[in-house]
Structures are given as C-alpha cells and as structure tokens.
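Here's the structure we're looking at; comments come further down.
Every protein chain of the complex appears in place save one, which is left out.
Let's look at chain A:
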Amino acid sequence: MTFSDMMNIGLMQGFAGLSLFSVLLLMGLGLAIIFGQMGVINMAHGEFMTIGAYTIFAISHLTESFAPNLMGAYFPFAIAVAFVVAFVVGWGVEWAFIRHLYKRPLDTLLATWGLSLGMQQIFRSTFGPKEVSPTLPDWLMGSWAPAEGLDIPLNGLFVMALSVFVTCGVLIALYKSRWGLRVRATVANRTMANATGINTKRTDRLTFAIGCGIAGVAGAAFTTIGSTGPTSGSLYIVDAFLVVTFGGAASLLGTVVSAFGIAQTQSVTEFFMSGSNAKVLTLSAIVVILMLRPQGLFASKVRR
C-alpha cells in the first residue's frame, strides 16, 4: 500500500464521516427547534422526514410522466414543496393537539407516538408497503474523482451542501429575524414574553411548523441516499434525539458539534470493527457522557 492509497482511504473515510455528520445534522435540526426550543418531545419527527421523502417521490413521479424534459430541474423545486407540505402538516398537528400539551412534555411523547403510528399507516395506504425511491436527476448520480483512486459520491456532496445551507438558514432565522427573537423570548420566559406583547401561541405554532418543515427537507435530502418506506421514520428518531440531547437541548451550536462528534466517532470506530459494534460503542459513549453531563455538551443558561 503506497502513501497515496493511504491518503485516499483516509480522505474517503473522512468524507464518509462528513456525510454521516450532515445526515445527523439534518435529522437533528428540526428536532433542535421543536424539542430544544419548545420542549415538545416529537416522536413523529421521523414521520415528518418521511413526508418530505414521499413528496420528492411523488413529484419525481409526476414530472416523469407529465414533463420528462424537466427531470433535470425538478429537484430543488421538490425540496421546497417538501418543506411546505411538512410545514402545513406540522401547523395542523400543532393546532389539533400539541398546543394542549405544552405543560405536559411527557404526554406530548405519547400523543406524537400515536400520531407517528397513524402517519405510518397513511403512508402505507397511499404509497404501498414497499420501499420506494424517486428518479434522481442526472447531476446527482455518479461520483466526483478529483484524483486517481479517490471517489467522492455526488449525492453525499449534495446532502452536505444542503445541510450547510439549512443550518445557516436556521441560525440566521433564529438569531437575526423577528421570529427568532420571539422564539427565544418565549423559550426564555413565556409569561414575560406574553406580557411584552408577543403572541406566544402563534409563535409556538409557527415554530413547530418550521421544525416540521425542516424535517421534511431532511427527509427530502435522504432520498438521494436511500429508499423510503412507511416505517423509515422510526429508524431516525433515536439518533435525532441523541444528537439534540447530546449537544445540549437549547443550543443549536451544540447540535452541530454533537452531530459532528457522533458522526466522526461512528465512522472512525467503524473502520476498526463491525458496523453494529461501532454503533453500540458510539451510543454507549453518548449515554455515559450524558450521565456525567446531563445537560449535554452546551448547557443552556435558560431558567426553566
């Protein structure tokens, strides 16, 4: 094995870690808003991602049958639609029952778990029990080979770019916009926020819907990596919660750092042992660290 081979393996391994990082980050972002900022344990988060994935599938299907010459261009548009669909569903869900449960966080867990069961059945009835994948535009297929023996898959690059884009978007929205100001005020002190004239009910609904919309975008991004089935959502949910909790619930920076740490640990250990052992090791490390540092890496300075 020459030096350049080792370099290539190192680079590709590093890239695998980076794409896992962007996947985890995308999964965690929506939840960081819903769980981290609002304290709602949304067990249906995975299903909101699945909504996004199925939206992409449906749009790709429609484009294929009605406007085949647009196949190259539909994807960005479909991601926007995925956001809107998940946003609208999230809005409805918040109105239907989440708003009654803000004082009982553990009950939001049960209710949203029920919701996730119902949504899974809706997916199954609408799209069938089999896993589906959309037809991807050509520019997402294949890989980029900057050097001999080095292959970087394009879909990984795309997910990475998307997660950077969404993270920056969320950060700017949360720290530079009116909405973000209202959200942070509501999180910090709901009564006081109410007293200063912030409509906390509307803020809550918008926040929940935006979190769901971001989950939809995440799901949409995942269609470039794997197929989607009715129960795909439940595969993501624990990872997403761990990313958010590990980072420190109310800290977006923490979510980014913890996604990075978890992804790198996972991909480095995967290099030395089997995938399931690597997963066990990574998860155990997280659990132990969480036991030692219950508030996560970046503890919020919020009075609760």
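Please note the rule applied: a contact is a pair of C-beta atoms (placed from the backbone, for glycine too) under 8 Å apart; a residue touches a chain by one contact, two chains touch by 3 or more; residues count from 1.
Going forward, contacts and distances are computed from a predicted model.
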| item | value |
| --- | --- |
| UniProt protein name of the chain not shown, from "Aspartate carbamoyltransferase", "KipI family sensor histidine kinase inhibitor", "Urea ABC transporter permease subunit UrtC" or "Cytochrome P450" | "Urea ABC transporter permease subunit UrtC" |
| Residue in contact with the excluded chain [from A:11, A:71 or A:109] | A:109 |
| Per the touch definition above, residue among A:143, A:177 or A:284 touching the missing chain | A:284 |
| Sole residue of A:125, A:143 or A:196 that reaches the chain not shown, by the stated touch rule | A:125 |
| Touch criterion as defined above, residue of A:71, A:88 or A:117 at the omitted chain | A:117 |
| Residue numbers in chain A that touch the chain omitted from display | 39, 41, 43, 97, 100-101, 104-107, 109-111, 113-115, 117-118, 120-121, 124-125, 234, 237-238, 241-242, 245, 274, 276-277, 279-280, 283-284, 286-287, 290-292, 294 |
